[in-house]
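Only one protein chain is missing; all other protein chains are in place.
Up next, chain A:
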Amino acid sequence: MVEHAHEHPQPHDAGHDAPVAVDTRPKLAVWKFASCDGCQLSILNCEDELLQIAENIHIAYFPEATRAIVEGPYELSLVEGSITTPEDVRRIHEIRAQSGTLVTIGACATAGGIQALRNWADVDEFRSIVYAHPEYLSTLDRSTPIASHVDVDYELRGCPVDKTQLVEVLAAFLNGRKPRIPTYSVCVECKLKGNVCVPVATGTPCLGPVTQAGCGALCPSYGRGCYGCFGPQDSANTDAMTRQLTELGMTGADIVRVYRTFNAGAPEFAAASDALEAAAAASAGGGEPS
């Protein structure tokens, strides 16, 4: 048993006076749905913190990292990926039932991910083109975030999630406090870092003004515009953003593409891309958008 486990102030502290052999650490499970595993890898990338994480949390189920499985229920579940199959729907309810706190991690789990592009496509059509035996395939025609199916206690954005934010959420969970996860724009992080505004100083299109902070303004810190991988900020004005991106030289089709990259299914970005397609269709004389 680790030395400080008896000091845990949170409700999971069942073993306060227990014999040394009892593990009082809260049990953590890491689950995967439709996703690339990148967010799970972010946990393993916490190299400096990994030992401290393992001292304070019992990593009980994490197939990406270990084949050893400890039975549930789990005090904390981290869920990566989106719901894309009938089996996913069944499984996420099972996971919810055996989880105390459920935190979704990454753009797939919080907004449907890149695979939410299927939400604008005909699944039967591409299924028949891609697979020799489409009849063996059981899939849904929409990719949806976890919160569309079960109650989620906390959402962590990003493609992938930011490891500092991930550790912060774990630390907040362990100590029964609020995570320090702001919902304002990427612009705030640029200014806090002393970055010069990329679109204003260079004319490079940047989604930072409508995108939630959390990455530490990664792309703008290297002179690139933000790609919006953390999804919409709490007050995203996508109409004004679309006008600005147009002014900076982007075509309507290109703007649709940037809204529909990592967080296509986020309601604000989906609506902004739909509005652009509707406008394009209207100006093309009422024809269907391509």
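Here is the rule we use: contacts are C-beta pairs under 8 Å (C-beta built on N, C-alpha and C of every residue); 3 or more make two chains touch, one makes a residue touch a chain; residues count from 1.
By our rule, contacts and distances are computed from a predicted model.
This figure omits one chain of the complex; the name its UniProt record holds, of "Methanogenic corrinoid protein MtbC1", "Imidazolonepropionase-like amidohydrolase", "4Fe-4S dicluster containing protein" or "Carbohydrate ABC transporter membrane protein 2, CUT1 family", is "4Fe-4S dicluster containing protein". Checked against the full complex, the candidates A:Cys197, A:Leu218 or A:Ala275 give a single residue touching the omitted chain, namely A:Cys197. Across the entire complex, the residue among A:Glu55, A:Glu94, A:Asp122 or A:Asp254 in touch with the chain not shown is A:Glu55.
Of the candidate positions A:Asp141, A:Asp239 or A:Asp254, contact with the unshown chain belongs to A:Asp239.
Shown as candidates are A:Leu170, A:Val258 or A:Leu276; the residue that touches the absent chain is A:Leu170.
Residues of chain A in contact with the chain left out of this view: 4, 7-9, 49, 52-53, 55-57, 167-168, 170-172, 174-175, 177, 180, 182-185, 187-188, 191-194, 196-197, 199-203, 206, 208-210, 223, 233-237, 239-241, 243-244.
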